[in-house]
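Every protein chain but one is kept in place in this view of the complex.
Up next is subunit A:
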């Protein structure tokens, strides 16, 4: 009896958790007459890709897709590189000011980004960096950097320094020892961390609205998706197809990297 109750509630949670995602993809594949019927169907009876065609052919889709990918990948790679350096200094070296630096990074992890919209706009304008993907990349880099450092530090601390020392004794320089010994062991950590960064930058909505003003060609997918709703108002099939296309890269990346995510979350206790 207890067993049954447990399983029933687990299945209940499972359905509630998965349903919105399922409904998004399902609606995207339904023909319009099925979407507009009074009794909803819960499986793809007459699958179609017409809504995906509408979404992909909507103005700007490929441009915004490219912009999002450029900005996100740029920010994540930059954050990984910079964070790798900083977390190495924190996890492997003793120096004055280390404690203060760690506290500052922890604090920056919870930075009130929405409070900085106006000053960041003014700074960008004064430096002639409005309507520039570089500035956007810079901001996303900074948003993702603190938790990238915290997480990588966690992964790095889990790798015994003796391994590097042994390699150094064998005649490797510190850099070579790091590249040959630590880097491969750190790979899962790097993947999990980049996933968090990817989700954050891919999602970002407030700064792109403030920093990209005139040049519509430079907008990103979140902005496109939020305006798509207004343009295609009642076309829920196309809207859900657009949402699916927006969610797909993150979901695929997530499924691909899922094995590493659990450890990543406990290592840094961060959220994307």
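By our rule, contacts are C-beta pairs under 8 Å (C-beta built on N, C-alpha and C of every residue); 3 or more make two chains touch, one makes a residue touch a chain; residues count from 1.
In the analysis below, contacts and distances are computed from a predicted model.
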- If you look up the hidden chain in UniProt, what protein name do you find among "Sugar transporter membrane protein", "ATP synthase subunit a", "2-oxoglutarate ferredoxin oxidoreductase subunit beta KorB" or "N-acetylglucosamine transport system permease protein"? "Sugar transporter membrane protein"
- Task: Give the residue, chosen from A:56, A:73 or A:116, that touches the chain omitted from the document.
- Result: A:116
- Task: Using the definition of touch stated at the top, determine which of A:20, A:171 or A:184 touches the missing chain.
- Result: A:20
- Message: I'm checking contacts with the chain that's been left out. Which of A:58, A:76, A:142 or A:192 qualifies?
- Response: A:142
- Message: Touching the hidden chain in the complete assembly: which of A:58, A:130, A:167 or A:240 does that?
- Response: A:240
- Contacts from subunit A to the absent chain lie at residues 6-7, 9-11, 13-14, 16-18, 20-21, 23-24, 27, 35-36, 38-40, 82-83, 85-86, 88-90, 93-95, 98-99, 101-108, 110-120, 122-123, 138-139, 141-142, 145, 149, 199, 202-203, 205-206, 210, 222, 225-226, 229, 236, 239-240, 242-244, 246-247, 250-251, 253-254, 258, 261-262, 265-266, 269, 271
